[in-house]
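Every protein chain except one is present and positioned as in the full complex.
After this line comes chain A, so read on.
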Amino acid sequence: MANKLLRKTFMEPLGKNNPVFVQILGICSTLAVTNKLQNTMVMVLGVMFTTALSSLTISLLRNHIPSRIRMMVETMVIATFVIIVDIVLKAFYPEMWKQLGPYVGLIITNCIIMGRIEAFALQNKPMLSLVDGLASGLGYAYVLLAIAFVRELLGTGSLWGYQILGSWWTNWSIMIMPPGGFFVLAIIIWIIREKFMKEAKND
């Protein structure tokens, strides 16, 4: 029983309750950081770290937080974890920190984190909330990496900074610019909903 619940908590954000292509949350960062795989990877790791740990923290505190100030407490906890990510990147991965610039700080505004806390962590036990936060982060991560894969490949002919396509390839500049993010995201949402989520739509 407990295992089944755990499994369901873990699998739902990856598939039929995915934060990006079902709930359409966290779209601003999806569009902003997906033009290079490397940046995307750091961003999604930051988001996974933050969702998992802030869900855990809020769940631990859930019986003590006065409900009228719960949003303030949530924001404070999220901001703390994001600042930790920022400080660690700045000290140990300065090149990456420079490239990501303001986006690390903007993890705070990622709706997935606040959304999972409000919808899940406030009502569930700490371990389950940690799993839910982590799985939501993963569900966000793989969609973003897929988008970044397409955008970097078509936009610069390279992957992870290494040139993949030869000199015959003409870079699609639009792919690395903001509109490219909209196109790829929309196409991926469309494909996934059409191909894999037919039955969910008819429910």
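What we mean here is this: contacts are C-beta pairs under 8 Å (C-beta built on N, C-alpha and C of every residue); 3 or more make two chains touch, one makes a residue touch a chain; residues count from 1.
Just so it is clear, contacts and distances are computed from a predicted model.
**Q** Since a chain is absent, check the UniProt entry for it and pick the matching name: "FAD-dependent oxidoreductase", "Response regulator transcription factor", "Phosphatidate cytidylyltransferase" or "FMN-binding protein".
**A** Per the UniProt record, the undisplayed chain of the complex is "FMN-binding protein".
**Q** Based on the whole complex, identify which of A:65, A:146 or A:192 touches the chain you can't see.
**A** A:65
**Q** Thinking of the whole complex, not just what is shown, which of A:5, A:24, A:76 or A:164 touches the missing chain?
**A** Looking across A:5, A:24, A:76 or A:164, the contact with the absent chain belongs to A:76.
**Q** Of the residues A:14, A:28 or A:84, which one touches the chain left out of the display?
**A** The missing chain is touched by A:84.
**Q** Given the full complex, what residues of chain A touch the hidden partner chain?
**A** Residues touching the hidden chain, for chain A, are 35-36, 39, 64-69, 72-73, 76-77, 79-80, 83-84, 87-88, 90-92, 94, 98-99, 101, 152, 155-156, 171, 173, 176-177.
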